[in-house]
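Of the protein chains in this complex, all but one are displayed in their positions.
Coming up: chain A.
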Amino acid sequence: MSDVVEKTLSALPSLLSLDSQAGAGKLSPSSKLGNLIKGITELTSKHEEEKLIKKELESIKEQVASPNTTMRQMKEIMVRAIYCEMLGYQASFSYIHAIKLAQQGSVLEKRVGYLAVSLFLNETDEFLLLLVNTVLKDLQSTNLIEVCMALTVVSQMFPKDMIPAILPVVEEKLTHPKEIIRRKAVLALYKFYLIAPNQVQHIHSKFRKALCDKDPGVMTASLHIYLQLIKENPESYKDLTGSMVTILRQVVGGKLPLDFNYHSVPAPWLQIQLLRILAYLGKEDQGTSEMMYDVLEESLRRAEMNHNITYAILFECVKTIYTVHPKSQLLEKAAECIGNFVLSPKINLKYLGLKALTYVVQQDANLALPHQMTIIECLDHSDVIIKRETLELLFRITNAQNVTVIVEKMLEFLRLTCDDYSTIDLVGKVAELAEKYAPDNVWFIQTMNSVFSLGGDVMQPDIPNNFLRLLAEGVDNVEDRQLRLFAVDSYVSLLQGVTAKLPQRFLQVISWVLGEYSYLREEESDPGSVMRLLARLLDQRHTSTETRSWVLGAMTKLCSSPVSVALARDVCERYSGSLNTVLRQKAQELMILSQDTKLRARVLPAEGRLESLEVDSSLSFLDGYVSEALAAGAAPYKSPHQRQEDLVQEKALSLEPYGLSLPVSLSSCSITDRLTDRRSPTLLSMSSGLSGNSTELSHQEGSTTLKLEGVKRVWGKDGYLAQQQSAGETPTPLVELPNPLLSPQSPPSQTQKPSSGLEPDQEKRQLASSLFVGLGSHNSVCLMGRAETAPRHFRRKPRGESSSGASEGSSNSSHSSRSAAVDNLLLSNLLDSTTVASEGGAATTTTPQQTSQRTLDHTTSNGNPHVEGTEQRVEAGGPLSLIRGNGMVAVVPPTHTQTDPQTQQDLHPAPALERPRDLPLASHLPAELSGLARSEFTPLCSDQDSSLALSACRVYKEDALVLLVFISNNNDSALHQMVLQLTCKELEISCISGSPLKEVKGHSVSVCLHTVVMKRASVQVELAGLLSYQRPLGQPQAAQFSLSLSLKHFLRPLTVSTGDYGKMWLSFSHDLKQNLRLVTTEHQEPLTATLDALKGKLHLHVVDIIGSEGIVACRLLQGPGQGQPCLLHCRVNADSLAVWLRSPVPELPDSLLYHCQKALTET
């Protein structure tokens, strides 16, 4: 009784204060929490606080565990637990009680329970699963507060996989009579969209309704979703531009209720949201931009009040104006506005002014000119943030004239900063500017020295790599020698000083440069000086092991004079006993090479330093060995991808018990045995499970008397072994041969075994395409082992074929076998496609003499007579395409190039002559692809006078998606120095043409082929492309384009039997269920019709249909010979189709479901 009275009394003060103070129920400091807080504030040391909290947590723990604790007390306890957590102490034991409170408490206790949950857990926590039912119950409650709480927690954190469970209820709330519920429901869906976009895909129409909601709050909430949608795909929402402009006009005009005003500015949040949306819509789209000019101008004009919030709107407005298609009048006003920001005495506005300038100077560097003085002032500002932003701005306006000053400023900043993030960023920028604009060698080397000493060991590793390559490249002219000599001199003087402070990376750079180029200064100083410096460095305590091995490497190159040899011997003695194996090896090398002058001259030729290394990455010198091994019955090479896939499939399917393992004596047969023993290849296949032969063999050998009948070998030294799935397949290689000579680059001779003739079977195609993949990325070999990607500008001059450009070198000489591989593939496909081409009357592809000659060479060398025959047939067919070694297919329209129609008449069928100049692109399809399914031709971009046009086409190959980019040159002049780059982080793109395309003649079309596969399943990806080229006498130009590829382009049917399907189904762990609409037609059952529609649109394979159920399978292309399966189980439920998807990869069901939904909605 007294308890009740006490509670009533304690509630009274807050009730009384209700009228005066908006119901602020102040918690009395005498409560338990109050006591705790007071206790803590009275403490003086951290240690005492720890003790107190520990005690508090003990008592909380005791109370939550007690069955007598009421929910009401629990609520109070939970608040204390939150407090302890906030102070940084773990109260994880209370998490489960927070969930319990949310589940069982009355409305207000629940509120604290939900709050505690949202503070304690995050959306990946498994505890959240316990909350799903509670949330569902509360969402359906009749109490508005409960619904609000549930929606709040859902939009903060909800397990992604559980979204389908509550989605329908949340969706329902979109039509709730209370606007607060509708608003929260929209935001909850926004959250769902962010974490699982595909699951809300079907309610896009309801988003539109929310956009048109009569309550401005709901409409504002829906803009969050639209901002996201439009950002990802502006094209699909261009029709909303009008509505957005209208809404903005109304808001700016003050048509919203006064409630939405903030400091008498109408709905600033809404305005900013709309301005951002307009920026995305109007970007690079003149038509759409024109619709918004008026309202943008009005926004600028209205936002004149002197308050932060108007500046926020102005800033957003300026950004939008500079993002959409430019209008000079608006740009002027925006520039004026930026000026006001920059000149403002308020530091926040100044910062934003600098930021805006940084953004706009990329379009017009002159905009910075009026603010020169302010910028210089900001450069010496006391606030680092302002300084940093100013440097960012300067970085954007750097040119050859101002580079020294700007770099000096940046280095000055770097010397003072101790923040790793800014260091990494700025050091990269300095290095970039130095390479681009260096006025002279001395400056360049000095700047790079600062970069290395300041960037230390945190900088991006490509900075030293690029620097060394830059030194190593370049022809051996006076300028280059000077640069190198200067570098050497400056490093020698650095090493003579104190080296303790130099970062390890810098020391490594120094060692390499001294090793390579010390000879340049040799004449003028005593020969052992550099050696001595290096030896000193080697002995210093702070030198890391990695650096030591660089130093030893440099010494190996330098030990030419007697003094040096003596020094080297000294060093070797100390390091040949080192515990580190790398150091020991380097020391050994040094020892041997310093004594054997002849050997040293061969390994490290002094003259050869300047030539690029040529590496036969295809290992063609091993061809003989491999074909011998194949002839002897060895299993053909499989790429690691393939092996892995085999393993995966095997693991997925194997439901039988494991076989007995093989004794060690056999499994440990070493590589040397294999190399010497002629029977070894058989031995290999024996252990892979062909038990019949192996038994005999092992008996013959007498090495073991074990009975091996019926014993499968399952475990090998590399782990679980692949087994044959069916008799029809080629044997899987057992283990990757550990011999370094047999690298993953398999020689081309493996692709065509003499016995197998010309049938392009799956296996070989995969092997061939895995070779293709390798070509794109591994062929260029440079000194630092990194292929060149970005163009560098410093002192780069056009070089002839003979100079050291890594990729050029490789395409010239060392890659005969590579091009052979290309030709082989083209050839084997030519066979299939010639017929198609000639049937169509469009005999467009010819093989010129050059290529056929080369192919002939290789085919002969590979000893394949069939191919040779084919080649001649194709040649006789007489079309005119240039299948070059680099994989680029240049097609010259006959009408233009033919000077003598008479002779052409003999060679070509008449129709070819009459073809108009603007040929349909279809005729440029490479012959080997023309028989395959392909997409329409999509125009990508063209320049103003349409002298250059790019188009794309997708060809759906069984094991890859081939993306063709057609470069049509409609001008008389040829295009030179063409480089086509395609980038997309979600895709693996490998160019079938490995090296630069070089050129396209006037009035002709070139085709670039890329194979594309998805790294991870995603619904849609955006591919960015950049074509740079040069016209004769013209400046280098570039054309940009983008292309979106959808998941369905990467799907292929997966042909499995119903039995296999069942086994796979059980082994896949990621699943997803959803109802889809059924397709109804007159002639078919709804299920069949629906599955047929899916099959047609998404390349699925319908495995079986039994009654009202159907099973479907497909795979997602992923690298050559790889694929991720996805299985669908469909059941007809009343008027919808319940689909259950399963896959071994988590993303695939999600993305596939999206496309299924889309495909069915379209039908």
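Going forward, a contact is a pair of C-beta atoms (placed from the backbone, for glycine too) under 8 Å apart; a residue touches a chain by one contact, two chains touch by 3 or more; residues count from 1.
Keep in mind that, in the parts below, contacts and distances are computed from a predicted model.
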Absent chain [UniProt protein name; select from "Presenilin", "AP complex subunit sigma", "Transmembrane channel-like protein" or "Sorting nexin"]: "AP complex subunit sigma"
Contact partner of the left-out chain, one of A:63, A:156 or A:201: A:156
Of A:221, A:538 or A:992, the one touching the omitted chain in the full complex: A:221
Residue of A:87, A:565 or A:1132 in touch with the missing chain, whole complex considered: A:87
On chain A, residues whose C-beta touches the chain left out of the figure: 4, 7-8, 11, 14-15, 18, 20-27, 29, 33-34, 37, 72, 79, 82-83, 86-88, 90, 106-108, 111-112, 115, 118-119, 122-124, 145, 148, 152, 155-157, 180, 183-184, 187-188, 190-191, 217, 220-221, 224, 259-260, 262, 267-270, 272, 308-309, 311-312, 315-316, 347-348, 350-352, 382-383, 385-386, 388, 421-422
